[in-house]
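Note that one protein chain of the assembly has been removed; the remaining protein chains are unaltered in position.
All chains are identified by letter, namely A, B and C, in their written order; residue positions are counted from 1 within each chain.
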Amino acid sequence: MRAYFDHVATNPLDPRVLEAMLPYFKDEFGNAQSVYDLGLRARDAIELARQRVASLINCKPSEIIFTSSGAEANNFAIRGIALARQNRGKHIMVSRVEHHSILNSARFLERSGFEVTFLPVDNYGMVDPETVKKFITKETTLISIIHASSEVGTIQPLKEIGKIAKEHDIVFHTDAVSSTGNIPVDVQELGVDLLSLAANQFYGPKGAGALYVREGLRIVPLIYGGVQEGGRRAGTENVPAIVGMGVAAELAKEELIERMAHVKGLRDRLVVGLTSHIEDIQYTGHPQERLPGHASFLVEYIEGEAMLLMLAHKGIYAASGSACSSKALKASPVLLSMGIPSHLAQGSVVFTLGKDNTLEEVEYCIEEFPKIVERLREISPFKKGWQQAV
Amino acid sequence: MRAYFDHVATNPLDPRVLEAMLPYFKDEFGNAQSVYDLGLRARDAIELARQRVASLINCKPSEIIFTSSGAEANNFAIRGIALARQNRGKHIMVSRVEHHSILNSARFLERSGFEVTFLPVDNYGMVDPETVKKFITKETTLISIIHASSEVGTIQPLKEIGKIAKEHDIVFHTDAVSSTGNIPVDVQELGVDLLSLAANQFYGPKGAGALYVREGLRIVPLIYGGVQEGGRRAGTENVPAIVGMGVAAELAKEELIERMAHVKGLRDRLVVGLTSHIEDIQYTGHPQERLPGHASFLVEYIEGEAMLLMLAHKGIYAASGSACSSKALKASPVLLSMGIPSHLAQGSVVFTLGKDNTLEEVEYCIEEFPKIVERLREISPFKKGWQQAV
Amino acid sequence: MYSQKLMEHFLSPKNVGEIPDADGVGGEGNPVCGDVMKVYIKVEDDKIVDAKFQTFGCGAAIAVSSMITEMAKGKTIEEALKISKEAIAEALDGLPPQKMHCSNLGADALKKAIQDYLSKRKTSEDVN
Partner (left out) sequence: MYSQKLMEHFLSPKNVGEIPDADGVGGEGNPVCGDVMKVYIKVEDDKIVDAKFQTFGCGAAIAVSSMITEMAKGKTIEEALKISKEAIAEALDGLPPQKMHCSNLGADALKKAIQDYLSKRKTSEDVN
């Protein structure tokens, strides 16, 4: 059996999306900037996709700028706003549980003379709006808070933080890459000025992301060049990917409630199944305020990458925030910032469910994973507890 | 009949390339950073593509960084090197015939405190290496010269300029987006340290570009985030597009000589056909040192966009550097920098031929285009010459 | 980008050419900027009985020229002076924003032709 439980890494492409993309790989290959029919049809296709993406997050089509990825959208947002507003002040705030594309953009700004506050989080990985308030200075121009953590699933109190930002005339960005298309995301309701999203997180293609920028807000481009995207993001438009993103957005909007209920049901069963069959396992992140398909754990005495490989050997695909499973060979900063000690962070394992997963797959995982844990604990010098150290 | 003669805008995707991409839209959808088999196969596919692209331009695979477009590669190169070397000096040089993605990146650097020299060109749009030498200062850290102009086809004397750059310990970048895959491009022979390319210019997919960065050269990332591309370009890898770029690169390498001969033959026929059937038409760019499939003209007394629309009505797709055919509503800076007066620049028309064009298509254009010119001149107040002004 | 109506007027423009013995001629634009329009009118009893144009410019400029000469024909001088750029754009089922200046040029060229006619009439009246 195969069970893909790593939807936070990427989603399979919906066949309906691929179908819609195919013509743009074939006859409809024109450059969207060309004045003739072949170009105009490409442009129309892009504008239709823009409407669909806008509709998914409840903004105007003109407020959507297509990018090549969530990481690009995040870099664009953070650096583009910090630069555009640098005459007002040079202080920005991001949380400690942001994606690397936010954290490292913020560090780049730090090296360029900006001051950055990395906001602490509680044990659930949640930012306290009161903490945000405390760190605001007259120089603060931008706050960026992730919508939902891809590592522990926790959903942040964006509304409250947005209100605080607004009161202080601070621009508010959210990285909604892991949430958009998976839970309701409404920029008006969230009160955000900018929002990043990526198509591959809702069954759209890789290579397609977007940044929502509230009308009237000036942003400095990340990629300079021609007039594409209203002069705000240059480069020949990736028409098939943009078309795919549009269709994926439309499907996500239509099927959202259904998909959420489906993955939540499976997720809840998985959590009960695993925590009742495995000793010394902790559920991480917020128990309620979290992505519906997201189940993240710390399994004591064993290491994440080893779990992933044994799971994959059984056809089950999952993720981990352990040092060994990352190329950077560092335990997830998100887990550490939540106060989790390093040795426990090594035992991180994350199952993220998708619309096409089935109950059989979940039951299969509940059967197999405890055996894997047992096997790895057999091998571990800590099988009787952490005191068994070297 | 339909004749696509706008290969400089974008190329149709080679069906062999699409075929190779399709599995990565379907079963092989894994994130290339995942540790399990699905991720590993994606990573292997990327590395194979990297080898193929490297082989096309004669560099090591580790010297290739994938990007989402030529524009991204250009922004990355210019700004990444200027920043990485800013302690040595803050002067860079680009030619006046660069693509907007270079010109506007250079202007961004200018606003950020760098000094930029925009190098003049001759009537063929060519940069004189002696001029380059003249403008070098102790502060110069980077020279960027386009390889082949997409607007007039002229190929620059990169080798000579590269030698000068090397003598002065200046990093040398070339925008080879319009040339790579269409003429031999060998980074060793050209003596460049960085080179931008884009897959859609050689029958690969949109959304796939690359930057060659010579080993050992430090570059500041444009898109920060995770460890993808050796930490130099973040974002979930667009696996299908990268795979497609690899296959397109391999095909371009294999078929290069053949393709060049084919488009050159057609181009030469087109040039003779049009210049012998139309009065007051000028061939722009260098007559010999140019892209083999590139034919660019100035047609007097009439305007480019009108020509493009009438051509498209007859199924012929071409480009123009006229103000009205650009969204920016400015005549091509490339043409103006070559000393062409604005009113003549309005009559720009560019035919760029591809591997699948046929002699019949060319003959069809030779038959139709003179009629279109005649028709538009009938309408023009200048039909008897420019002195007939208002 | 362009409406079908506009494309028709571009591909088969009406009233192309000069009127050698025109009562009024007006030109507007500059080839440096991309568009030049020249409008010729024939007037009888204060009514425009014929109108022709010559245009150097983009598809929109040619279509606007065709449309404005069509709209002018049969109108009195007074009526014709009231043809607005919006009316031209509307008659063409809309113009892309960046092409609105073309309809400006068209309206202005027609106005200049009418003014030319009026000043010539004045001159000839003065002479008589």
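The rule is simple: a residue touches a chain if its C-beta (ideal position, glycine included) is under 8 Å from a C-beta of that chain, and two chains touch if they have at least 3 such contacts.
Just so you know, these numbers come straight off a predicted model, no measurement behind them.
Summary of contacts with the chain left out: across A:Y203, A:Y301, A:F351 or A:F369, the touching residue is A:Y301.
Contact with the chain not shown here comes from a single listed residue; of A:T284, A:S325 or A:T352, that residue is A:S325. Checked against the full complex, the one of A:G113, A:G216 or A:P381 touching the unshown chain is A:P381.
Looking at subunit A, the residues touching the absent chain are 301-306, 309-310, 313, 322-325, 327, 329, 331, 341-343, 346, 378-383, 386, 389-390.
Following the convention adopted for this analysis, only the chains that are shown with their structure count from here on.
Annotation: 40 Å between the Cα-based centres of subunit B and subunit C.
One inter-chain figure worth recording: subunit A and subunit B are separated by 34 Å, centre to centre, where each centre is the mean of the chain's CA atoms.
In subunit A, the residues that reach two or more other chains under the touch definition are 35.
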